[in-house]
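Only a single protein chain was left out; the remaining protein chains are all shown in position.
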Amino acid sequence: MTDIIASTEQAPVDPHAPLLEIIDLDVSFRAANGTETPAVRGANLTVYPGQTVAIVGESGSGKSTTAHAIINLLPGTGRVTGGQILFQGRDLTTLPAKQFEDIRGDAIGLVPQDPMSNLNPVWKIGHQVSEALRANGRAKGAEAKRQAAQLLTEAGLGDAERRLKQYPHEFSGGMRQRTLIAIGLAARPKLLIADEPTSALDVTVQRQILDHLEELTAELGTAVLLITHDLGLAAERAEHLVVMYKGQVVESGPARRILTDPHHPYTRRLVASAPSLVARRSDTAAARAEVVERAEQAADAAVVADGGATPAGGARSTGEDVLAIENLTKVYKIRGAGRNAGEFKAVDDVSFSVRRGTTTAVVGESGSGKSTLAQMVLRLQEPTEGRVLFDGADVTTFDRKAQFKFRRRVQPIFQNPYGSLDPTYSIYRTIEEPLRLHNVGDKRSREATVRDLLDRVSLPASVMRRYPNELSGGQRQRIAIARALALRPEVVVCDEAVSALDVLVQAQILDLLSELQADLGLTYLFITHDLAVVRQIADQVCVMQSGKLVEVADTDTVFESPQQEYTQALLNAIPGATLSTSVVDAGSRPAGE
Amino acid sequence: MSESALRAEQTHFRADQAHYVADLEETPLATTDQVDESAAPGGLWLEAWRTLRKRPLFIVSSLIILFLIVVALFPDLFASQDPRHCVLSNSLGGSTSGHPFGFDLQGCDIYSRVVHGARASVSVGVLTTSLVVLIGGAIGAVAGFFGGMLDSVLARITDIFFSIPLLLASITCMQAFPDKTVTVVALVIAAFGWPQVARIMRGSVISVRSAEYVTAATALGASRTKVLLRHVLPNAIPPVIVIATVSLGAFIALEATLSFLGIGLNPATTVSWGGDINTAQNVLRSNPSVLLYPAAALSITVLSFIMLGDAVREALDPKSRKR
Partner (left out) sequence: MRWYVGRRVLQMIPVFFGATLLVYALVFLLPGDPIAALSGQRQLPPGIEAQLRHQYHLDQSFIVQYLIYLKGIVTGDFGTSYSGRPVSEVMAQAFPVTIRLALLALLFEAVFGIGAGLIAGLRRGGFFDATLLVASLIVIAVPIFVIGFVVQIVFGVKLGWINPTVGPEANWSELVVPALVLGSISFAYVLRLTRDSVSENLSADWVRTATAKGLSRRKVVTTHVLRNSLIPVVTFLGADLGALMGGAIITEGIFNIPGVGHALYQAIIRGEGPTVVSIVTVLVIIYIITSLLVDLLYAVLDPRIRYV
């Protein structure tokens, strides 16, 4: 570790007195028409010097609001309506705005959530880092520049001198996050608030950055208040956990205790659903095998029932491999500025096959090519080389008519529930669209089909006349599933279909997908970056890195005895991976829902 | 187990960080992800409408516009006097009963001319805007959606027309037509006024076409045309609506400017505010009110359209939409 800029001497901190005490905090937001909505109610939490405390919760739990309230950074419409925030004995809720400038940066630092939008795009990195030093009176002019370079190095950014002169858009996500960490720690605060500091990053990068942050704060003696939605991550990094739900603290205590002995029903739900923890359970394999068997039976039955023909009129084989990828390659030409122009291989010679009625997961980090692969299977992009065999036929040679029929048999579900439904279409129209496009049935039968589909995804029929903007993310994803099933496809390509959902909702959707697979004999191609989710739902796993297929094997093999280093690195990077199995298993005993 | 957790084990137990569980009564659990049945259903447009109808800006401007349309369609309901009945002896007379605004230089009743002048302005505005939206919208949509060479060519054409100031081009073009009817004026203005709408439509289409629901529609089997017409256009339209509303006002002002310069609507055949302002120039110093009445009518008209455009823009602003 390069030598750390020593923190200037301030009043010595008493290790036995709490650094931060939040007592009965209430925070409300005022809407345009004047009504006040409480976002946080009666929250209590304590942080001791040098300690790491994690606040865990889903969206809407109030965890970020609490964190922002501490340094008076609530958006204009929010304010503290009750309770106290004691920092080293001073009540911050009664502090005049001017004095907060002294506290911020100096005493309490912030590492915000989204690295893209939290750095000003028009100023150089060096300027933005040294600004933090100047603002807190740590250094000026050339000295500030020198220290800024050191801060960047300490945060893990190599070649710091050159980096100072670059702009945020020239950095990768991980580099920007490190910059934000450097800024947050620049003035050596006593407390660092880290708001979901790594949610937007790849798993391996996440682990590196969090490890680094842990080392740094340990050396500096900084207390950390970590905000996260990931229970596994929280338990791994913090000594003390605070679980929030709908603005209230429902449970808190030592991290191990919360995992092994959760009391509150919400905590129990979280522990039961968190993929990184669930993935360790031994009963997953058995449950999975059962689903696969039922699915295979249903798939075979469907083939027989149709007399060997698909609804689209093509011949349906009883062969095992419904999908076969052979030497698939995709090369992009980059139009760049002189030097940068060239080729980019998004997918490089990938081959694998998928058995009917099973789930194959394609796992990779950003830039691995997994999404491009999915797009080629869906015929949304043309491969440069190689072929995709669907039911034995090479789809890359299909003409327009054949492709149209093909679309009925392979359907996608996309990642962003807020983007995959047309906001001007009612729910009814959204689900009906595929039926209309392919001229299935008449108006009345289509309505019946829509109702049936909504029932399958456990949504009330009344939802038909609503619009996407009235539904939550999980509900919209169900609609997307219903739409995908409308044409009774054989293969469903889930492109990060659950990645944007809260943990509990994610668990629900995964259960739904499993159920549907068992009932309808569906085959899934499941694209995801989350290896933990994979264990719950996949039979076969393909690991991709930089366009190449690194490893392909059945789930158990990949998880228990991975062949490749990269796969092992991915497994190690799962948040919660370092928690001992006994801790995880203990907490997951079915304690009743 | 992580280092920090180990440390936690070793440090002495802190009482205020002991295992705490909230009272179940105070923290009840809801079913995960339940549908809210209580709210009234409504999509984008309905939401926008509901926001819109409460805003004073919208209410005032749309009332004025509705009134204007009525006046334009049925001027005789409001003014019994023939606007072309001009008696020289009344020249520059003040207001008397039945002639609230007085008389202009030719002895024509100003009030009646103001009322009848509405039709010219409103028709030019509506016709021009329709043309501009059709032409500009089509070009912009095609350029934005299909991209590539087509986009480059269309974008250059748009640039070319855009680089010639609208006023100058209109003035020049108007010279060519001896018979200056409403249709002619509308065509002339539209011929050079479409680039702005084209640019906005193009930008809007470009940002919409990369949405996931567009990809989803393609994956369902929709052809490109269907995707453009059924998904892209309906979602790309809001900014175009805003610019169309504001442009309507601008086109009315432009028509008045042309008439003011003497090359707009033929004053012998059509009563127009711009034309009246033109003739009122000569008596500006002595009788400013002769100019100010039609000027006021013109200003209020343009103002109401711009206010409407503002209100619509706020209602359709994606940032304020519920998510």
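List of remarks:
For clarity, chains are labelled A and B in written order, and residue numbers in each chain start from 1.
The definition used in the following text is that a contact is a pair of C-beta atoms (placed from the backbone, for glycine too) under 8 Å apart; a residue touches a chain by one contact, two chains touch by 3 or more.
Being a predicted model, the structure only gives us computed values, none of them experimental.
Seen in the complete assembly, the chain not on display touches A, B. Only one residue from A:65, A:136 or A:449 touches the chain missing from this view: A:136.
Residue in contact with the omitted chain (choice from B:173, B:187, B:206 or B:241): B:173. Remark: the residues of chain B touching the chain excluded from display are 156-157, 159-161, 163-169, 171-173, 175-176, 249, 253, 256-257, 260-263, 277, 281, 284-285, 288, 291, 295, 298-299, 302-303, 305-307, 310. Although one chain is not displayed, chain A still touches it through residues 71, 73, 75-76, 101-106, 109-110, 112, 114, 117-123, 131-132, 135-136, 167, 169, 180, 183-184, 186-187, 337-338.
By definition in this document, only the chains that are shown with their structure count from here on.
Centre to centre, using the average C-alpha position, chain A and chain B are separated by 41 Å. On chain A, the positions that touch chain B within their shared complex are 18, 44, 46, 48, 52, 214, 218, 235-240, 245-246, 248-258, 261, 263-266, 269, 378, 380, 404, 407-408, 411-412, 414-416, 418-426, 433-434, 437-438, 459-460, 462-463, 465-472, 474-475, 480, 483, 504-505, 508, 578-580, 583.
Across the complex, chain B meets chain A through its residues 1-5, 7-9, 14, 16-22, 24, 26-27, 29-30, 32-33, 35-37, 39, 41-45, 47, 211-213, 215-222, 226, 231, 234-235, 321-323.
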